[in-house]
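Next up is a structure, given as structure tokens.
Selected chains from the complex are presented in situ; the others are not included.
The first chain written gets the first letter, and so on, giving A and B; residue counts start at 1 in each chain.
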Amino acid sequence: MLGFALFGAGRIGRMHADNLAASADAKLVSVYDVHGPSADAVAGKHGATVAPSVAAALDDGAVDAVLIASSTDTHVDLITAAAKAGKAILCEKPIDLDSSRVARCWQDIRGLGVPIQIGFNRRYDPSHRAVAEAVRAGEIGTVEQVIITSRDPGPPPADYLKVSGGLFRDMMIHDFDLARFVLGEEPVEVFATGDALFDENARALGDVDTAMVVMRAASGALCHINCSRRAVFGYDQRLEAFGSRGMVRSRNRRPTTVERYTETATGTRDPLLNFFIERYQEAYVAEIADFIARVEKGEPLAVTFEDGQKALLLADAANESRASGRAVKVAG
Amino acid sequence: MLGFALFGAGRIGRMHADNLAASADAKLVSVYDVHGPSADAVAGKHGATVAPSVAAALDDGAVDAVLIASSTDTHVDLITAAAKAGKAILCEKPIDLDSSRVARCWQDIRGLGVPIQIGFNRRYDPSHRAVAEAVRAGEIGTVEQVIITSRDPGPPPADYLKVSGGLFRDMMIHDFDLARFVLGEEPVEVFATGDALFDENARALGDVDTAMVVMRAASGALCHINCSRRAVFGYDQRLEAFGSRGMVRSRNRRPTTVERYTETATGTRDPLLNFFIERYQEAYVAEIADFIARVEKGEPLAVTFEDGQKALLLADAANESRASGRAVKVAG
């Protein structure tokens, strides 16, 4: 049984709290949020205490681990404080928008030996994960191409966008991580292009709402990612791995298996599950379960701080490539 | 918040207990099972008390409702006792194997005005339910044909089979109910045939493991049900409604959306979800949520005692038809 402090009681924090409450192996001990009523609501729902401060939460002996689901700019400080307090850490992505700040954080904490995991939930999606496992098991022989489709149902609000770090670091960072997970090796070159085709807010910020990336790994394997901030038919999340002996892919998920046949159309299905909380529900549950199990057994965690760092470097390279029109080399 | 006593702590009772525990609107108050250690385990897991007897459980003011998940032969007595104690009742199917006993039970309790629901879980499956709702909304015009595929992954143990009442009353009773739910009217004629093709236990009992039924409703609409006690690829659960303006159907469910492509085959997917606890997980949760919501609002329940009775009469008619080789008329 692992005792948790939750930092951040917004949408994703509330979901994690529900998952902790439903787990037989976790206990939500305390909740902290700069917005008091949010913390009150989550703590009240699950019988946890409201921590008066981060320090108080970390000082509590009943707290074994922290789940960081607050805004991105708070992650590094919370990670550092929790690491110094000797708590296991599960932190939402991205670690930070500034890779040098991330590097410094890593220098500060790596010697402390505290288990830390970054919340790349897609690695725990049963379908995406089965693709990665099939690749690793050699089912498709040598990997030659990975194709990731990643489209949100609709653009985020302007306020969110402003502090998001841009599409590559905010949204596609998941896909960079997924690419590394499936390729089984590091990309060494990144090309990116994109534009703001429909979202005025993105355009005003110099950000993009539509993007395509091609990456090359040292082996020569190629990876394509296509992203859009808007898919009217739902949350479009697909993964395809292609190799010398075949292909394995994960397809979209829908709320039901219903098909309709009418005079003008056949095989018509529901819109896709919408949005990440619905689509990746099983993944979030599996993520926490795996985190708890590994922390309790003292095993290395599955998604490391360095994974968070590397995905961020790929996002940075994508930004640079988009600006320069060149493929940008990254350290493998 | 509805307080529940659970009668029966076997496989399906344990699942219901988990679902009650996960519901914000229910509280598992007590558990009773003739096998003490089973009751202990479930009660212990969820912080409920172990009831020393049915009477004690029903005597408890904290118990608003009972969930009956014990063996079929105990249902009528438990229903009757709970009804007399004024508790709302959610009882697993079938009510009983003997339709005259069911009729007497109904006579005993109908005047008591107690809410009672029979556990035809498939009505709550999001996919099957969407089919029924599309039919009711007129999407396919006049219903002309309903086709139900219902195949278990493997035959039950001999001990279970002996007291099961036979395939039509034990297994196909779900499909009879589903047929009524989708047709929106009563079958008036039943033809059934079947054989024990692979299960020696079924053969020894004069039971079947493979069966086909055709039913006719008063409007002339037809319904086919095919059942098997064994599908090596998983739990095969499909529903098709066909009418003057089109068709709507629900297809099987799998654990992932993964597809494999190899030198010899493409589009290969996982075996089907296996078995009812996995396949109908969402349905069981929705069933209890709907039961609770209606009991609390004092609304009529969605699946009535008479629904349980009518499905049983169709099963009886199927048995008679199989024996006589004739289509058997049933009161609509």
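As a working rule, a contact is a pair of C-beta atoms (placed from the backbone, for glycine too) under 8 Å apart; a residue touches a chain by one contact, two chains touch by 3 or more.
The structure presented is a predicted model; accordingly, all values stated were derived computationally and were not measured.
Of the identical chains making up the complex, 2 are displayed, while the complete assembly in this file numbers 4 copies.
Heads up, the rule we're going with is that only the chains that are shown with their structure count from here on.
Chain B has its Cα centroid 40 Å from the Cα centroid of chain A. Chain A meets chain B in the complex at residues 22, 126-127, 130-131, 134, 139, 245-253, 255-263.
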